[in-house]
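First, the structure itself, so that you have it in front of you.
Only one protein chain is missing from this complex, and each of the others stays in its spot.
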Amino acid sequence: MSFKQALCAATAMTLVTASGALAENLVIATVNNGDMIRMQGLTQDFTDKTGHTVEWVTLEENVLRQRVTTDIAAKGGSFDIMTIGMYETPIWGANGWLVSLDDLSADYDADDILPAMRAGLSHDGTLYAAPFYGESSMIMYRTDLMEQAGLEMPEAPTWQFIREAAAAMTDRDNDINGICLRGKAGWGEGGAFITVTANSFGARWFDEDWNAQFDQPEWADALNFFVGMMEESGPAGYATNGFNENLSLFQQGKCGMWIDATVAASFVTNPDDSTVADKVGFALAPNSEGVDKKANWLWAWALAVPAGTQKEAAAKEFIEWATSKDYIELVAENEGWANVPPGARTSLYENPNYQAVPFAQKTLDSILAADPNNPTVKPVPYVGVQFVAIPEFAGIATEVSQEFSAVYAGQQTVDEALAKAQALTNDAMEAAGYR
Amino acid sequence: MARAVTQQRKIINTTAAWGIGLLIFFPILWTVLTSFKTEATAIADPPVFLAFDWTLENYSAVMERSNYARFLWNSIIIAGGSTILGIIVAVPAAWSMAFVPSKRTKDILLWMLSTKMLPAVGVLYPIYLICIKLGILDSRGALVVILMLMNLPIIVWMLYTYFKEIPGEILEAARMDGATLKEEILYVLTPMAIPGIASTLLLNFILAWNEAFWTLNLTAANAAPLTAFIASYSSPEGLFFAKLSAASTMAIAPILILGWFSQKQLVSGLTFGAVK
Partner (left out) sequence: MATKHSRSAARLMMAPAVILLLGWMLVPLIMTLIFSFKRYLPLRGGDLGWVGFENYVRFVSSSAFWPSVAATLTIVGGVLLITVIFGVLLAILLNQPMWGQGVVRILVIAPFFVMPTVSALVWKNMFMDPVNGLLAHLWRFFGAEPISWLSEASLPSIVIIVSWQWLPFATLILLTAIQSLDGEQLEAAEMDGAPPLKRFGYITLPHLSRAITIVILIQTIFLLAIFAEIFVTTGGAFGTRTLTYLIFQRVLESQNVGLGSAGGVYAIILANIVAIFLMRIVGKNLDA
């Protein structure tokens, strides 16, 4: 028996060596989101197929960003594969820090990647990171509470309707807040949300000459609307609520509506974690009446190979494995179709098994509604919907969102925050040499 | 009568002290309790204290996901290595400061302490670049050296205060008997200084164990200690209080147990040897 096993192993080894690939040990930095944790659990499948082993460095999102950015900028070479987002990819790609992924095998079918995702993860037409999962934002709402309020959610509601519905659903005595939204400081948290909200009110971050636009009325409208609605119908302390906090509020049945990442749909409809799993409806993210842009963002967590790694071939093999159609099948087999990584491949949405998942179509529609090259009503010099793809943005937007969070916490007025945001953004852009 | 009063006072003191002690300890206790709950129970309203179905599922989930043993081992090596190395470097310095003081001794001591006030993040890039140049990024060796340097001022200072307690006459006498410097340190000083050294060792072990800036930023897969282990459990998507509690318990348990067993040295170590 053990001899047989040994023989098997030996054969496998020969096969691997014969195919020309040396067994490598890959170090992969990733974020501690559910889909990535699941991928870690399935690593053995990759090792069985290719002989390469994998070591995971799993970190919380903020720590991960700081860690991989330092490493790639200093050319530290600590990681063979990095999990990065749609914000980092074009910037790093432009700097020549990432290996081009245009030469992935034909089996991989790169053309199957959703065009919006592919565009967001490319620079000058070259793909620099392969999407592991992608998301937009949409409305998740409680069908039972909506009914109680005597309202019906349209396919594509406006902010004005949302505000009215939120007020109608709010029942403070029973601890039900009409709407839960992100207010937490940080460019990827509340910063992302208020930016898409502003987009849907016709605002923009910069004009064509990189002048900050916080002094324009659209920003004041958006922020005043947001604050007003949250005061009427939002949960207490929303200034510190991010994705996670809202998710747990919604799962506990404390929110009537929640506008956030489409990937949350599989969490709120999972009866193991959610007390309201069977009462959730979905709708497209809203826009303000008369404005042609919706509050849709576009994001992907993607796998990229830092330039200069010694293990480029093996790293690409891993990427082909992790972002392939086969991987999706593998997860579906083990965990069911609702739990496969969404938003990356066109074929997934053509698969009848997946079309049966209640939120599949709305997720796709939301992703298709976002256009990173054309995110705002007025023209802008930048790419990105809920972010501006320039290296300085993360720092600036974090500070701006901190000013906004201080408004949500009642520590300053909307006008004060906008004035500070305007000043600090222009200052930072000047320091970076844009103006 | 007087006895009754003292007895009564003792009861009041005991109640008050235990009350406050438990209050201070409560966050740790609550973390440990939460680690045995399911995620749903962990956020139950109203919160449950003891009457829940105790489960080990969080621990098995954590063990399955992370290689806890390796994180633990790295923590032990890094904290232990840096502390021992620090003591080796610091003993001679502290000895000379305590027994051959000069006008500048106190200045040197205070200067050493002031180096601890440099903000670490300001030199992240420089140190990172140096580590790359030397090829020691993500190695335990680099962290041993860096944490040793970080804690060296404290170690020197603590040892100095302990050594100063040792009466100089004893050394004098040993010298009269013809002891060499080496013998003096080895046979006379060291035995007397052992409790002080032990306390210093313990305290600095804890400080190094808890250091979370360099240990996070200079490691990847090989040298990552428990601080990095924790960073993979803080704020993921979905409910996480119970798993976070389990991971936290696993990260602090070794130190708590160590503290429990070496209470006496630790207590004197916690005073940094500064107060007798």
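Per-chain numbering from 1; labels A and B assigned in written order.
In this section, a contact is a pair of C-beta atoms (placed from the backbone, for glycine too) under 8 Å apart; a residue touches a chain by one contact, two chains touch by 3 or more.
It should be emphasised that the depicted structure is a prediction, and the values quoted were computed from it without experimental measurement.
Residue-wise, the contact with the chain that is not shown comes from A:240, picked out of A:53, A:126, A:160 or A:240. Of the candidate positions B:34, B:219 or B:265, contact with the hidden chain is made by B:34. Think of the hidden chain as still there; on subunit A it touches residues 62, 66, 69-70, 73-74, 91, 95, 184-186, 235-237, 239-240, 245, 248-249, 254, 391-392, 394-396, 398-399, 401-402, 405-406, 408-411, 420, 423-424, 427-428, 431-432. Where subunit B meets the missing chain, the touching residues are 6, 9-10, 13-14, 16-18, 20-22, 24-25, 27-28, 30-31, 34, 43, 45-47, 89-90, 92-93, 95-97, 99-102, 106, 108, 110, 112-127, 130, 149, 152-153, 156, 168, 172, 181, 206, 209-210, 212-213, 226-227, 230-231, 234-235, 241, 244-245, 248, 251-252, 255-256, 259-260, 263, 266-268, 270-272, 274-276.
Throughout what follows, only the chains that are shown with their structure count from here on.
Inter-chain centre distance (subunit A to subunit B, centres taken as mean C-alpha positions): 38 Å. Against subunit A, the residues of subunit B that register as touching in their complex are 39-40, 43, 64-66, 124-125, 128-129, 131-132, 137-138, 216-217, 220-221, 224, 228, 231-240. Within the complex formed with subunit B, the subunit A residues making contact are 27, 29, 32-34, 37, 40-41, 55-61, 63, 66-67, 70-71, 74-79, 243-244, 247-248, 251-252, 263-264, 267, 273.
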